[in-house]
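Every protein chain of the complex appears in place save one, which is left out.
As written, the chain order gives the labels A, B and C, with residue 1 at the start of each chain.
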Amino acid sequence: MSENKLNKEQLLLDLLKKKFILNESAVRRAKRVEVKVDPKEIIPVLLYAKENSRYISFAHMSCVDWIEDGEFEVVYILWNPEDKINLFVKTRISRDNGVLPNIDFIWRQANTYEREIREMFGIQFEGLVGRQEFILEDWEHMPPMRRDFDTAEFVKKTYFKRPGREDAKDVREFVQERTDEELPDFAKKYSRD
Amino acid sequence: MAFFDLKGLLSPVTGLKQFGKKPHTIMFPDVAEHASDRYRGLHFNKLEDCIGCGNCSTICMNEAIDMIQIAGYEGKKGDSGLRPRVDNGRCCWCALCVEVCPTGSLNLTKDYIFVTPDANDFLWTPGIDNKEKGEENISFYSDKETSLSDYSRVPMRELDGDVRIQSFAEAVLGYNEEEARKEASRCISCGLCTESCPDHMHIPEYINAIARENDEDALRIIYDNNPLPEMCGKVCTRRCEDVCAMTHRGDAIAIRWLKRYATETAKNAEIIKEIVNPEIKEANGKKISIIGAGPSGLTAGYYLALRGFDVTIYEAKAKAGGMTFYGIPKYRLPAESLEKQVGYMQSIGVKINFNTRVGKDIDFKEIYNNSDAVFMGVGFEKPWTLGITGEDLNGSLQAVTYLDVINGGGDMEIGDKVAVIGGGNVAIDAARVARRKGADVTIVYRRRVEDMPADWEEIEGAEDEGVHIMPQGIPIEVIGDKNGKVTGLKFARAEMIPDPDGGRPRPKQIEGSEEIMEVTSVIGAIGQEGDYSFIPDDMKNQIKIERGRFVVDENKQTTLPKLFAGGDSANRTADAISAIADGFRAVKAIEKMLMK
Amino acid sequence: MYNDKESQKIVDIIQNYARKHSLFILAYGTGCGAIEIPPTMTSRYDAERFGIRGSATPRQADVLLITGYLATKSLKRVIKVYEQMQDPKYVIGFGSCTINGGMYWDSYNTINVLDKYLPVDVYINGCMPRPEAVIAGFVKLQKLIQQGKADGWDIYKKNIDEYKANQKKIITNWVMPDFNF
Partner (left out) sequence: MREKTTTLYLGPQHPGITGNMMVKLQVQGDTVVKAETHVGYLHRGFEKLMERRNWLQSFTIVCRICVPEPDPNEENYSRAVEEIEGREVPERAKYIRVMTLELARIATYLLWYGGQSGSAGLYTMGQWSVGDRNYILDLFEDLTGGRIYHMYIWPGGVRRDLPKGFKDKALRTMDYIEKRLDDYDKLLFENSIFQKRAKGVGIIDKKKAVEWGVVGPPLRGCGIKSDVRIDDPYEVYDKLDFEVPAMEGGDVWTRALIRRFEIRQSINLVRQALDKMPGGEYYNKIPNPHKWTIPAGDAFVKTESARGEFGYYMVSDGGNKPRRVHVKGPAYVHGVSLLENLLEGENIADVSFIMNSLGTCPPEIER
């Protein structure tokens, strides 16, 4: 990809770099600019993008649980129908008591996303209105989309399983028994799952 | 809009024109159900083609497929004997199981109606529960092209034939990292290969480790029950690859080359020690003697040493490795490679007494009495002779002897035109070595090329290097001149007679087809046998020997309780990996016997 | 006269015959399976040939279709709806999900085995069952009704404690009457 081709993208990034303090941001590929900001910068950046750079369309908002880092990454994806660029605004907050600003006054539909993320990840949005319960009902456990929520384990505890399948065999173990092969413990993580 | 909109009221009435037309209603169930030629309905499994690899069961994200035992399918090498049973209360007809089935036995059919008041009926075995009309209804299948299994092996880079014959440099170059990852990622980890491996190496696990870019773990897994993996990685007879699930439609996973890749990442003995970092148990004071530093002896020595035994190996020759050093030519297994592996063993405490022939330099009885257990891995040293006239002529020699001299660093005059008799790996080795020594080589073999017991890769390699192969030739006489020097080989053509008992066809000499081939040497390579003269007669009487081999039980124990044996002199498969397996099994038995 | 066993048998046969030919289904599509209901009901497959048609309220309906997975939030409503239906009533389980969890066997929000919570008279296999299979399911149900074997509603009443216990295990906030009969 030549430098020329990504002109528009670079221009936008330079503009944002001048206005705001960005953490490691880049033009990822054509039609794709990614900026990382601190949570307190979210509203200024989004407002600026909407009002001054014609990023009028709020395409998506999502949250990723990076449990290894102890952080949630929330990403706002904006779309400029004229320049045809996706602007990714990413921010990271702590998994434990992260709070984000509410942006549904910029785009009304963000309200739906925020309600879902609040329910599924347990992130609080300052001043978000709307019923606490959105998709789930009477949910008393950990927010289910957090990575430490083990759905298979939960299902085992909560729901029934039709009996009659206990005679299933694992091919690898079955052959091992037949041949008296002894698989060392440290190798087991490489057996097929 | 006017309140009374005539057009708007009348237009819908035109719908009445459909009145009286033939309806397109499908009068099910009066007419039979129909489905397209590609419909994904209920499963059907061709039970005879199925090998029970369980790949369908692992790809199913609904855990709908169980592998179960079925009466009549006992399982053998390359077939676990298990067959898939589908829980239709889970199946979602995505047909991923069909796409990954390596043999193509599992298919989906056009049948889709399955209605019952009893939910337990939905657990059924395809191929058994729909035996009658399942096969003819097959609609969604996957052939070699559409299958998600990758059937073609990453080719191994080799030196060209004419370059190879210039020197004894290793002919096979080995996989580089990218090739190894790609080849390893073809493996479906079914583990059927482990049963075929005499040593039951943990093949799927180490291949998986390579695929996940963790070569060190791969090496650690390999060293769990094979202390000579680099040797195996280069020259193993790889029975594992014969039963690989991929062979049913394509090339087996290159298990041997992958092992070779994993072992070659450790460049010297210190690095091996650092990576494998074995746990060495505290010395337990028991003394074990091992006769012969071949694969079985070395294996027994290594694992006994790890278990805290005091191990001494007695080796008649100057180098360890036995047949793998003196029998296998260096272009297949370089000397440094073996030295590296043996060096690593010595570094963890295996003592090897070189140039010590038991029976000559040290008495067998003395060893026996001074040890808590003795393991014999003495191998087959004595070559069989052809049993034809002229074999004692100058220039008629045995392949094992010839290879022994060459591998030991010496040389032997063979002239420029050589006939090698035999079709095994030893014959090919001798032929290719002679070729490297500049001779024009012809292999004379009694049966057809496809009957040759040698590896096909070896045969191909020999042909690439310009070795001629003359199949269906029966040697009759070695002809010499008046000085007792070989000048020719008289042989006859053979025709193949089918065996009425269903065995492989037998060669029969064609009358009057005798010819004479002019040669300077004849190398016989039709087999070897053991030489047990080192055992004193009074002990030999107590050891049961049948057909030239020690009789051992599954613990590799001979009829003398303290005496164990393994390798060629105790098993019939006569290859390095069986020897290693024998050594490993004897270790377990010895530990059990002495440490209870 | 009506206490006579023989005549009761005749009455049963006539009753069952009538019942099997007017199966009003409650249009409560609970999962993906509902997508094959419109084709089944419309011109191509025309289920009205069998006297099958939709009805808007539970009180008029005879058949409850559980068309696939049941989210726990739906389960609560489905139980309520089922109990409001008048006897005799029948339940048809559509697709793998109702049998043993199907594709959502490890989802935290869907039940796996339907007949632990509601009595199921007929299961139709598939994901999704085609209209033909749906019709085959109804035909099977009709047969069972004629034979007097489609008695899930009776079983439900007899084992009500067990069913309720299972239901309450899932529905933690039970803010409705215990029975809606």
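Following the convention adopted for this analysis, a contact is a pair of C-beta atoms (placed from the backbone, for glycine too) under 8 Å apart; a residue touches a chain by one contact, two chains touch by 3 or more.
Just so we're clear, the structure is a prediction, and the values are computed from it rather than from any experiment.
K.L.:
Among the chains in view, which touch the chain not shown?
P.N.:
A, B, C
K.L.:
Which residue from A:Leu11, A:Ala26, A:Ile43 or A:Ala59 sits in contact with the chain not drawn here?
P.N.:
Of the candidates A:Leu11, A:Ala26, A:Ile43 or A:Ala59, A:Ala59 is in touch with the missing chain.
K.L.:
Considering the whole complex, which of A:Gln10, A:Asn111, A:Gln124 or A:Thr158 touches the chain not shown?
P.N.:
A:Asn111
K.L.:
Consider the whole complex, including the chain that is not shown, and state which of C:Glu36, C:Asp62, C:Glu83 or C:Asp115 touches that chain.
P.N.:
Per the contact definition at the top, the residue touching the missing chain is C:Glu36.
K.L.:
Quick one: say which of C:Tyr104, C:Tyr123, C:Phe138 or C:Tyr156 touches the chain that got left out.
P.N.:
C:Tyr104
K.L.:
Out of B:Phe28, B:Phe44, B:Trp93 or B:Tyr326, which touches the unshown chain?
P.N.:
Of the candidates B:Phe28, B:Phe44, B:Trp93 or B:Tyr326, B:Trp93 is in touch with the missing chain.
K.L.:
Going by the touch rule given at the top, which residues of chain C touch the chain that is not shown?
P.N.:
26-32, 34-36, 38-39, 42-44, 69, 71, 73-74, 77, 81, 103-104, 106-110, 127-128, 130
K.L.:
Could I get the residues of chain B that touch the absent chain, sorted low to high?
P.N.:
Residues in contact with the chain left out: 1, 5, 7-9, 11-12, 14-15, 24, 35-40, 55, 58-59, 61, 92-96, 100, 108, 139-140, 146, 148-150, 182, 184-189, 208, 211-212.
K.L.:
Contacts of chain A with the missing chain: which residues?
P.N.:
Output for chain A: 31, 56-60, 62-65, 75, 77, 81, 84, 86, 88, 107-109, 111-112, 131, 133-137, 144-145, 147, 149, 151-152, 192.
Operating definition for what follows: only the chains that are shown with their structure count from here on.
K.L.:
Can you check which chain pair, A-C or B-C, has more C-beta pairs in contact?
P.N.:
B-C
K.L.:
With centres defined as the mean C-alpha position, give me the chain A-chain C separation in Å.
P.N.:
Going by mean C-alpha positions, chain A sits 39 Å from chain C.
K.L.:
What is the distance in Å between the mean C-alpha positions of chain B and chain C?
P.N.:
Chain B and chain C have C-alpha centres separated by 57 Å.
K.L.:
Could you say which residues in chain B touch two or more other chains, in rising order?
P.N.:
87, 89, 119
K.L.:
Return the residues of chain C touching two or more other chains; collapse runs of consecutive numbers into ranges.
P.N.:
Answer for chain C, listing residues that touch two or more other chains: 99-101, 105, 113.
K.L.:
For the complex, give me every residue of chain B touching chain C.
P.N.:
So the residues of chain B in touch with chain C come to 23-29, 33-35, 42, 61-64, 87-93, 112-117, 119, 122.
K.L.:
Across the complex, what residues on chain B touch chain A?
P.N.:
Interface residues on chain B, with respect to chain A: 52-54, 57-58, 66-69, 75, 80-82, 85, 87, 89, 119-120, 123, 188-192, 194-195, 200, 202, 204-206, 208-209, 212, 217, 220-221, 224-225.
K.L.:
Mind pulling up the chain C residues that touch chain A in the complex?
P.N.:
72-73, 76, 99-101, 105-109, 111-113, 116, 166, 169-173
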